[in-house]
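The next block holds one structure in the form of C-alpha cells; read it before the comments.
Yeah, one chain of the complex is gone here, protein chain that is, but the others are all in their spots.
Lettered A, B and C in written order, each chain numbered from 1.
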Amino acid sequence: MQKRFAVLLVIFALSHATVLKASDQEVQPSQSADISGHWVFSAVVLGEPVGGRLIFKVDGEKLTGTGDGLSLFGKLQEGKLEFGLWAQTRPVATFKGTIENGKLSGTVTLRGQPGTWTAQRPSTRPPDAPLFHNFEPKQFHRVFSGAIDPVLKIYPGDTIHTWSVDAGGIDHESARRSMGGNPQTGPFYVEGAVPGDTLVVHLKRVRLNRDYAISGSSITGRALTPSYLQTIKNAPNFDSKWKLDRERGVAMLANPTEKLKNYSVPLRPMLGCIGVAPQGRQAFGTGDLGPYGGNLDYNEVREGTTLYLPVFQPGALLFMGDGHAAQGDGELTGDALETSMEIEFTVDVIQGKMVREPQAENDEYLMVFGIAGSLHEALQSATTGLVQWLERDYKLNSAELAVVLGTSIRYDVAEIVDPHLNVVAKIRKSVLAELNKESK
Amino acid sequence: MQKRFAVLLVIFALSHATVLKASDQEVQPSQSADISGHWVFSAVVLGEPVGGRLIFKVDGEKLTGTGDGLSLFGKLQEGKLEFGLWAQTRPVATFKGTIENGKLSGTVTLRGQPGTWTAQRPSTRPPDAPLFHNFEPKQFHRVFSGAIDPVLKIYPGDTIHTWSVDAGGIDHESARRSMGGNPQTGPFYVEGAVPGDTLVVHLKRVRLNRDYAISGSSITGRALTPSYLQTIKNAPNFDSKWKLDRERGVAMLANPTEKLKNYSVPLRPMLGCIGVAPQGRQAFGTGDLGPYGGNLDYNEVREGTTLYLPVFQPGALLFMGDGHAAQGDGELTGDALETSMEIEFTVDVIQGKMVREPQAENDEYLMVFGIAGSLHEALQSATTGLVQWLERDYKLNSAELAVVLGTSIRYDVAEIVDPHLNVVAKIRKSVLAELNKESK
Amino acid sequence: MQKRFAVLLVIFALSHATVLKASDQEVQPSQSADISGHWVFSAVVLGEPVGGRLIFKVDGEKLTGTGDGLSLFGKLQEGKLEFGLWAQTRPVATFKGTIENGKLSGTVTLRGQPGTWTAQRPSTRPPDAPLFHNFEPKQFHRVFSGAIDPVLKIYPGDTIHTWSVDAGGIDHESARRSMGGNPQTGPFYVEGAVPGDTLVVHLKRVRLNRDYAISGSSITGRALTPSYLQTIKNAPNFDSKWKLDRERGVAMLANPTEKLKNYSVPLRPMLGCIGVAPQGRQAFGTGDLGPYGGNLDYNEVREGTTLYLPVFQPGALLFMGDGHAAQGDGELTGDALETSMEIEFTVDVIQGKMVREPQAENDEYLMVFGIAGSLHEALQSATTGLVQWLERDYKLNSAELAVVLGTSIRYDVAEIVDPHLNVVAKIRKSVLAELNKESK
Partner (left out) sequence: MQKRFAVLLVIFALSHATVLKASDQEVQPSQSADISGHWVFSAVVLGEPVGGRLIFKVDGEKLTGTGDGLSLFGKLQEGKLEFGLWAQTRPVATFKGTIENGKLSGTVTLRGQPGTWTAQRPSTRPPDAPLFHNFEPKQFHRVFSGAIDPVLKIYPGDTIHTWSVDAGGIDHESARRSMGGNPQTGPFYVEGAVPGDTLVVHLKRVRLNRDYAISGSSITGRALTPSYLQTIKNAPNFDSKWKLDRERGVAMLANPTEKLKNYSVPLRPMLGCIGVAPQGRQAFGTGDLGPYGGNLDYNEVREGTTLYLPVFQPGALLFMGDGHAAQGDGELTGDALETSMEIEFTVDVIQGKMVREPQAENDEYLMVFGIAGSLHEALQSATTGLVQWLERDYKLNSAELAVVLGTSIRYDVAEIVDPHLNVVAKIRKSVLAELNKESK
C-alpha cells in the first residue's frame, strides 16, 4: 500500500486561524468548573497517539465549538460531558468524559475504534512575558524526532539566543561536541503549538562566531553529465579550509592554490538546517529534509528571514544548526562553508492553520520550498505551494494565478545534494502589493 | 551539509564473509579467561551508539584479529586488554578494558573522541536448534525503527510461522487490530546479526487467510500525463471490494460493474512490506522504503522468494506485512488487492558482508531493488546494484559486464506510488550459469 | 512560446474510422462530373502545406460530408463548388473551386488566412491487388523526413520483402552501403494514407541474413549511479564482435574472454527502427524517436508483431532498419547486437483515426510506447496511452480502468540510451477478453 499518514483528523479550516502572539495571549478562566475556551487534548487509539485543540462554547447544558477544526456538538451535565466532532454530516469521533481537578478525561471512539483521552488547559504564559532566553546547548541531535525531550519550553513571542556547532560537530572554540552529520541545537518546545498549527520563526541574528570554515572540494555527481563524470581527474592534496574575515565580510581559502589566491566569497551566513519534529513516530536523519523542514540548505535562510513550518507534534519541537558562512545555489559540493554559528530567533504560532510545506519570507520575497525526490517533483511542489498561497490569501482564480505567476515567478535551485532535493518558488512582495486583496 | 550517515566503521571486507547457518553455528569456548573468538561489542561515543563484531586471536600476550572488518592489533595482560582497529596505516579506534564475569568493558577513543564500550559473547544457540516458532502477533507497528522492542528472538536457521493484518489494520477475522498504513508484524531479533551483516529471509509460505481484499479505484496521478489528469471524470459509487476464490485461484470484484462482471485476476499472494530497522535513530513510516527495505511493493516478493537485507542494528529487527492478493506493475492504484496473510519464513545471516540495497532471488532470477526519489535514479541504483553483484561474484570487467547485461538485463517497475520509487533490475540464473565463475 | 504544432484541422472523430484493407478497397466512380465520395486534398496557406481527406455526399446542389473529420456543408452548381468545414458551430475553413479533368482546385480561407487548394481522387488500386513486392534498396536515409522521395508506392494489403543494413551502414555481404547512424530502408508511400490516419504494419519476417553482429562494450552512463561511474575501469582490447549461429539459435562472442567463453544469448531478431515521416517540415535523425516512431529499440518489435503508427504526411512514408540479433531491456550498451536483416511486412491503413503515439500488438499483448525526454514522462505517456486505448475500445470509466490496470498492467523499459527514452505499457489480450466490450 502506498503512504497514507494522516496525523490529524482534518486539515484545519482557514477561518479558525489566528496568530498567537505575545501581546494577545489569552487569559484562561480560573474556575475549573467552566470548561469554556481552549483545551489541548491527547488521545491514544489502537496504540497510536492523536492530539489537538478543543474549543468549547457552553450554553447551559449545550456544548458547541470546534475540535481539530471539526464542528463540535454535545452536552454537559453534572461534571460529565459527551460530544462528537463532525465532518460535514458525519461524526468522526465521539468523546465521553468527566471533569476533575481542572482536567478532562474519558473514553473516545475514533472511526469506530475505542481509546482513551485526556485534556488540559493550555499552559498560561507567565506574567513577565515575552522572555529573552540565553540558551547554552549541551547536547546535539542527529535526527529530527518527536521522541527527543525538549531542552527548553518557550512561549510565542519569546526570543532565544543560542549557538550551533558546525556540520561536523565542532563548536566555535574548535572543540568537538558531537559526531558529525549536521548535529542540531534544540529541540525547543513552543507552548500553545499543537498539530495542525504553523510555527513562525523569525531569524533575528545568524552570525559567524569563529574565523574558519571547511568546504567540500568536489562537485556532486548528481549535477554533472555522466560522460563528464567519467573524465574527472582528482586534484589531490587540496586544502579546503577557509578563512572567514568578518571585518572585510569575505571568505578566502586559508591555503589557496596559485589560481585562487585572489578568490574571495562575500560572507552571507545562513542556516543549513531548521526544522520541527516530523509526524507520528517517524525520525529522520539531519542530512535529510521534508515537510518538517530540516536540511533545507537554502542560501536565503539568513538573518532577517522568517520561516513558516507545519506543526506535527505538541510544542512543535524546533531544531536548528548546520551553519554555512556562504553557499552557491544547489550546495554543489555537498559541504558549503561549514562553520559554527551564533543564532537569535523569536517564535510565533498561527493556530488552526497549517502550511503544507516550509515557507519563508524576507523583505523582498515570499518563498515556498518544494521538497521532493526529483528536481521535477520539487519544482511541481514549489509552484503548487506558491499557487495555493496566492489562492488562499488573494482569492485569485486559475487565470489570474496564471498571469501573475507567468510574469512574476522566480525559481531558486536551493540544493541538489541531499536525499531529497529543494527547489524554491518565490515572488516579490511588491508584486503582491498590486493585487487587490479583499480578505485574508 | 549533505547527508553522511556512517554507522559502521567501514564496510566489511569480503574475505570475512561467512553464512551463519543452523548447522555450523560455532560453539564458543566456555572458560571466560580465554577471549579468543567472536564477541559482540557496543560503544557510546558523543552520545551515539556504535556497535559490531570483534574476533580475537590470542597468542600469549599478543592480540590480533578483526573488528568491524578492520585489522585488530593489541595486547592482553593479566585480565587487561588494549587494542586498536586499523584501517590501512591508521588506527581508527583504540580500546582499553578488562575482563570480568565473561564480559569485556572499558573506554574507547574513536576518531579522537572518548567513549565507553562493553562486549559479550554472541548468544549461544540452544541445543535443539533449529526451532520452529508459531508466533501470534499482538501489536503492530507503523514505523521501521530500531527503538521498538523485539517480539521474539530467533536464531539463524529457525523458522517462524505467523500472520499479518492488511494495510488498513484488519486481520483475517475482519477485526481491526491497528490503525491503517501498513501495520507490521514483528520485529524479530535475529541472534548473531550485527551491523554490517546481511540478513537472509526465505519466504516459505505467503498464503491468503481470508476471502476478500480491498483495492484502490483510481490511478495515481504520478503515472498519468498532466493533460490527461485534467480530463478525468470520477466514477462515483464504485465498490472496490474483491472476492478471493482460493479454490479457483482467482480474484473477482465482489460487486462488479456490468463491464467487469467476467473480469478475474490470478491470485499471486505477495508481501508489500518486508524490512529491517534502519540505521541509527532513524524511524521511517511503513508507507516508505529505503536501503532497509520496507514498502517494496514488488509483485515477486512471494512464496519461494529469498530476500537479502542489510543489517543496521544488532539483531537486524525484521518486520513484515501489507499482504497483496495480486498486484500489477507499479502498484498503480496505491492499494493493490489489500488483504491479511499467513506467512512462514526462515532466516540466515551472512556475517561480515552487507548488501547495499535489498536484493532477492527466486528459482529463475537474481533481482536487485533500486530505491530512489525518481524513476531515473531508481533505475540507476538497480542497474548499479546488479553490476556490482556480478562484479563481486563473477569478477567480470567493465566490458564483460556490459555485454552480459546489455543482452540479458530485465527491468521491472515495482512501484511508483510510494514516497520513494522502486525499479528492479534482474537477470536469469540460467544466464549466470554460463559464466565462468572462478571464486565467490 | 511553447510548442503548438497542429498539422491537422482536428483529430478525427472515432465514428469515421474504418480499416482500409485489400479486400474492401472501394472503387471510385469513373465519371468526373460526380464528385461523390473520397478525395485527397492539399492546400497551401501562408506558405505552409495542409492536407487531408474530403468525403462528399451530393444531393442535387447540396453538398454534405466530412473533411478532416469536420462536418462539411456547401453547394455545387455548374461545376463550381463552395463549402465549409465546421467544428461545432464555427467554420474552420471555407473552400471555393472548380472541377476540371477530374481534379478540383481553387482558393481556401483557413482561420482567416487565404490560400489555394487542389484535390484529386485517391489512387485506385490495380486490379491484381494485393501485390507482393520484392524491393532491393539502393539508398539509405539517416533522417525521418517528409522531404525524402518515396522509393516505392504500395497499396494497403500489399506485402514488401526487403532488407536493411546494420546500424553502421554495412549490409549482409559486409559491404558498406551508407554512413553509420541507423540508415533506413524506404521510405514506402502507402496509397490511401493521409494525415490523421493510422498506418498498420504487420511484420511477417524479421530474420537474420548474415552471421555476425557488433555490440557496444560499455554501459551507458545514464543507467549507472554517479558514484559508480567515477570508479569504472575501462577494459581495453575487448572484442565485441558476435558470431550468430542461426542453426542453434544463439549468439556468442566471436573472440570471447575466458569468463565469457560459454556465454550465449538466444537469437531474437528485432528492428531497432520503424517509423513514418514526422509532422510538417520537421526531420529527425534516425538515432531519435517520437510520435512518428523511429529508433524505438524495443526488443518486442519482432516477427509476428503488428505496429500502429500515426500518419502525418500523405502516403505516411514508412522507414525501417537498425536490426538487432538480440537486445536486453534498455539497450544498455547503446549498440545491441547490431546486424543487417531480412524483412517482410504487409501494410494496412485505418482511415480517419489516428493513434497519438506508436502502439503494437502481438499474440499475447497490447503495447503502447511512451516516448519522452525522461523515464518519468515516458512512463506517464505509456500509461495514459494504454488508459486511452481501453477507454476508447472498451468504454471503461475511471474506476474500471483503475482496477483493470492496477491488477494487469506491465511495464517494459524499452530503451534508455537515445535522446528520447522509451517505456512500454502493456496488457495481456487474455485479460481484455474478459471485459464486456459492447462496441468498438
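Everything that follows uses one rule, which is that contacts are C-beta pairs under 8 Å (C-beta built on N, C-alpha and C of every residue); 3 or more make two chains touch, one makes a residue touch a chain.
Just so it is clear, the structure is predicted and the values come from calculations on it, not from any experiment.
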{"item": "Chain not shown: contacting residue from C:L76, C:V151, C:A167 or C:M270", "value": "C:A167"}
{"item": "Full-complex contact with the absent chain, from C:H172, C:R210, C:K259 or C:H420", "value": "C:H420"}
{"item": "Chain not shown, touching residues in chain B", "value": "220-222, 224-227, 229-230, 232, 374, 376"}
{"item": "Where the unshown chain meets chain C, residue by residue", "value": "1-5, 45-48, 112-113, 139-140, 142-143, 145, 147, 167-169, 176-182, 220, 272, 279-285, 287-288, 295, 297, 322, 331, 334-336, 338, 372-374, 376-377, 415, 417-421"}
{"item": "Positions on chain A contacted by the hidden chain, ascending", "value": "215-219, 222-226, 228, 232-235, 238, 240, 251, 253, 257-265, 326-333, 336-337, 374-377, 379-381, 383-384, 387-388, 394-413, 416, 423, 431, 434-436, 438"}
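Heads up, the rule we're going with is that only the chains that are shown with their structure count from here on.
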{"item": "Chain closest to the assembly centre - both centres taken as Cα means", "value": "B"}
{"item": "Furthest chain, CA centroid comparison against chain B", "value": "C"}
{"item": "Where chain B and chain C are represented by their mean Cα positions, the distance between them in whole Å", "value": "45"}
{"item": "Averaged-CA centre spacing for the pair chain B and chain A, given as whole angstrom", "value": "32"}
{"item": "Per-residue multi-chain contacts in chain C, two or more chains", "value": "222, 224-225, 232, 374, 376"}
